[in-house]
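Quick notes on the structure that follows.
A single protein chain has been removed from this complex, and every other one stays in its place.
Let's look at subunit A:
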Amino acid sequence: MGNLIAKRPLGVDPVGHGDLVLAEVDLGRVTSVAPFAGADVARVLKPLVFPAPGVVSSKGDARLVWTGRGQAFLFGAVPEGLGAVAALSDQSDGWAGLSLTGTGAVDVLARLVPLDLRALVPGQCARTTLGHMPLILIAVFGGFEVLVFRSMARSAWHEVEQALRMWGARAQC
C-alpha cells in the first residue's frame, strides 16, 4: 500500500487577542514512562530526574512531565535505554497540544481550569480539568501548554477560544 497520510488532531490556525495567542502545537514524540518496582531509573534518566508530583524536569528540548502516580510523560526525546527500567507506552498520538501564551493567559484559563494558577509557574504542571475534560496543564514561559485527549481536541479548542473571545470583549468594555 501507499503511504498513509498523517493528520494533526485539529489542523487549525492560531487565534488571539492582542499578544495573547491560542495555537495548536506539535507535541512531537510523547512517551509514558512508569518506572518498574525497584529499578534504578535515576541513572538512566540523567540529566533528567523522575519528577515529583506537579513538577517538570527538563534539559534542553527534553522534558519529563509528571502525569500521575509513578508516571511521567517524556517529550522531546527518544526514550533510549529506558525500556529495561520502566514501562514505556507511546502516547504521541493520544494527546492534542494547545498553547496559550501572552497577556491574559491566566485570566482566560481561569474560565475553565479550577486551579489556583497563581501558584503554577514554569517548571510546574498539573493534572486537572479543562471544563469537563481531563487535562495535563504545563506552565511555560509566558503561558501554558494545554494537553487534552486527541478525541476531545475540538471541544477543548472551542472552549478555550470562546473564553478568549469573551475575555477580549471584556477588555474592550
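Note that a residue touches a chain if its C-beta (ideal position, glycine included) is under 8 Å from a C-beta of that chain, and two chains touch if they have at least 3 such contacts; residues count from 1.
Methods note: contacts and distances are computed from a predicted model.
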From "Stage V sporulation protein AD", "Ring-1,2-phenylacetyl-CoA epoxidase subunit PaaA", "Fe-S cluster assembly ATPase SufC" or "Sarcosine oxidase subunit alpha", the hidden chain's UniProt protein name: "Sarcosine oxidase subunit alpha"
Full-complex contact with the absent chain, from A:V12, A:A34 or A:A62: A:A34
Missing-chain contacts mapped onto subunit A: 1-9, 32, 34, 36-38, 69-71, 86-95, 110-111, 113-118, 131-133, 149-152, 154-156, 159, 162-163, 165-166, 168-170, 173
